[in-house]
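Of the protein chains in this complex, one is absent; all others appear in place.
Moving on to subunit A:
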Amino acid sequence: MIDALLEPFTEFAFMRRALVGSLAISMTAPPIGVFLMLRRMSLMGDAMGHAILPGAAIGYLLAGLSLFAMSLGGFAAGLAVALAAGLVARSRVIREDASLAGFYLLSLALGVFLVSVHGTNVDLLHVLFGSVLALDDAALLLVAGIATVSLLTLAALYRPLVLECFDPHFLRSVSRWSSPTHLIFLVLVVLNLVAGFQALGTLMAVGIMLLPAVSSRFWADSAGAMIAVAIVAAFVSSVAGLLISYHYSVPTGPTVILACGAFYLFSMFAGRRGGALWGLMPRKHLEA
């Protein structure tokens, strides 16, 4: 039993790299997801995942299977879409979700157009769906670097970010942090999706950002506790996904996200805050 859990990591360097990469992503993407959810922007992560895809494709078409070019392309495309959507929303004619939908669909169509014109390519598909078992040094450094920057920024930005979610009006009335906080947060979202797509692909990266975050609300009553739960859930799911995919020879990225999804279903059932199980076993109410 212990062997089955440890042996893949002691035997194979690529499994150890995958473990380190997963840990780094699990430390940073879920907290971002918690704030996305608390800002009621959960679906924005998905939209941004799509927005990044064409950027990575352009990077690939220009420079081949280059980590740097594809990351930069993805980052630029994601940031352009997020900022454009944010700026249009500030004009108050349409809301941010509507303007984001507009821009990400445009970006996605452009990406599909580019890929189609230049012919499909197995390598490219491989990259779009991630390759956690093929993380090289450069990719690991990139993921770890993004994780470090994100965590430090989140720590520095924590209070304004909480207020921007909870009572943006108040934040605007007491300080000038509101707009910078929003913009920096968007940059963090894009950065983390870029980190995630190295390992999980652009589409699966959204899963590790949001599934643990959404699950955490069933267990915790404060933003800090939710972040802690989400990080632990993401890491445990990553390890479980890696082991299952190793022992049963199934694709790694989707397995990791399916493990996150299993935790989500479990949380809905057994979560201490509003899980279905507790509704089935009502406890007597208190006196006051």
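By our rule, a residue touches a chain if its C-beta (ideal position, glycine included) is under 8 Å from a C-beta of that chain, and two chains touch if they have at least 3 such contacts; residues count from 1.
To be clear about the criterion, contacts and distances are computed from a predicted model.
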Chain not displayed: protein name in its UniProt record ("Radical SAM/Cys-rich domain protein", "Ferritin-like domain-containing protein", "ABC transporter" or "Monovalent cation/H(+) antiporter subunit G"): "ABC transporter"
Option touching the unshown chain, where A:Leu6, A:Ala156, A:Val250 or A:Ala270 are the choices: A:Ala156
Residue in contact with the excluded chain [from A:Ala4, A:Leu65, A:Leu152 or A:Val174]: A:Val174
Sole residue of A:Met226, A:Leu243 or A:Ala259 that reaches the chain not shown, by the stated touch rule: A:Met226
Options A:Ala85, A:Cys165, A:Leu186 or A:Ala213, residue touching the unrepresented chain: A:Cys165
Touch list for subunit A against the chain that is not drawn: 38, 40, 156-157, 159-160, 162-163, 165-170, 172-175, 177, 217, 220-223, 226
